[in-house]
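Before I ask anything, let me first share the structure, which is written out below as structure tokens.
The complex appears here minus one protein chain, its other protein chains still in place.
Per-chain residue numbering starts at 1, and chain names A, B and C are given in the order in which the chains are listed.
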Amino acid sequence: MVGSPTAVEHVERTGGIQIDVPAQPGYLALVRMLVHTLAQRRDLDDERIEDLVLAVSEACGWVVGSRLTTDSPRPVQVRWSESEDGCVIEVTDTTSHDGDAPSVPAPDEVELPPDPGRAALEGELSLPLVLALVDEVTSSAGPNGSSVHITVNCGPWDGQPST
Amino acid sequence: MVGSPTAVEHVERTGGIQIDVPAQPGYLALVRMLVHTLAQRRDLDDERIEDLVLAVSEACGWVVGSRLTTDSPRPVQVRWSESEDGCVIEVTDTTSHDGDAPSVPAPDEVELPPDPGRAALEGELSLPLVLALVDEVTSSAGPNGSSVHITVNCGPWDGQPST
Amino acid sequence: MDLGLDATERNGFVVLAVRGEVDVYTAPRLRERLVEMVSQGHHQVVVDLEGVDFLDSTGLGVLVGGLKRLRSHEGDLTLVCTQRRILKVFEITGLTKVFQIFEDVDAATVVASSE
Partner (left out) sequence: MDLGLDATERNGFVVLAVRGEVDVYTAPRLRERLVEMVSQGHHQVVVDLEGVDFLDSTGLGVLVGGLKRLRSHEGDLTLVCTQRRILKVFEITGLTKVFQIFEDVDAATVVASSE
């Protein structure tokens, strides 16, 4: 795990926030609440905040879903970073190995399933939904696990939370 | 940092939750919200939940207060762990060095300041307040920083959040 | 964390009012309830989403699953929803073409030729 960015390093680098929760369905609501609270402090209207919260929740669901068969105790890691013109939420599956980036197609390559009913039953609506809700979705793999990065463009702080 | 328990290891070991936030006053509200939400899922009445939230917020304030002069970017780490008979919240100052445990006297050694007005002005009410609000307060030092451990005794889950 | 599920009868329909958050954690409870209703012989089901604060793709899957099961019993599952945040999820995914969505329970429970 040499070079693995720890929570401490993440916050130092970005001034951001990291939360680690068990990869279990019951913790998604907690992540949503956190993202909601953090997003409210940016120049985002209610609808865009709810879109972002849903997108992050879906991405956490991918990790939780992939665990239902493995029973691994490794957490889902959610990192919130922000800059003047946007926020990036990184959802990391800490069981994945180096080089194991989840493949997130470019939004224009994702077509709405021709049969949304069948797609809903097969759990295939999640990715198109996320891509429609936020400004950018990318993925990466690192020593820490494989991550989905969700970006929402928005104005700066409405009120700086620092001293 | 060999042996430093990372967020991932913490969650694996305990099934608990870790959040890392910048050591700045504006983030205490976020930590309080998180602790409030987590505590609500235990068998604790509103008053004890609020006592716990205040205690954790005070402990985070100690770390934030100690930073106002140093401007270190290292975060405050809050870890939530729980068992059948209680919850432990660990507040870690990640700038402290090994062997640097904050000294938390035993509750019965802490006397209420004879002049609470003067004590309030000098910021000396925080520790007696925390000791009065929760069931146990201890401290420790490790490679990760110095920590205050706040324990509240309470019954098990009211509704398990796992699958 | 809470999911409220309240069923009432109206004009031969069963109206299931859902409250709270429908997500990976709570959707199985909604699925069980729908399965139970079908097995009790209720084949005209209205799911009232007006009290729902959050609905994710797992919830969509459960609703479509209920619809499919009911249609195989010559029944139907319709929705009541006017909340923009929730409607949006149906719109994005194309499920507005799959479900009949009503403005209120009155409109959803008008007796029509249902067999």
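We take it that a contact is a pair of C-beta atoms (placed from the backbone, for glycine too) under 8 Å apart; a residue touches a chain by one contact, two chains touch by 3 or more.
Quick caveat: nothing in here was measured; it's all calculated off a predicted structure.
Contact with the undisplayed chain is limited, among B:G86, B:P113 or B:G142, to B:P113. The set of chain B residues touching the chain not shown comprises 25-26, 28-29, 32, 47, 50-51, 53-54, 57-58, 61, 64-65, 112-113, 116-117, 119-123, 125-126, 128-129, 132-133.
By definition in this document, only the chains that are shown with their structure count from here on.
The count of contacting C-beta pairs peaks for the chain pair A-B. Between the Cα centres of chain A and chain B there is a gap of 27 Å.
Distance between chain B and chain C, defined via averaged C-alpha coordinates, is recorded as 43 Å.
For chain C, residues touching at least two other chains, in rising order: 1, 25. Counting only residues that touch two or more partner chains, chain B has 161.
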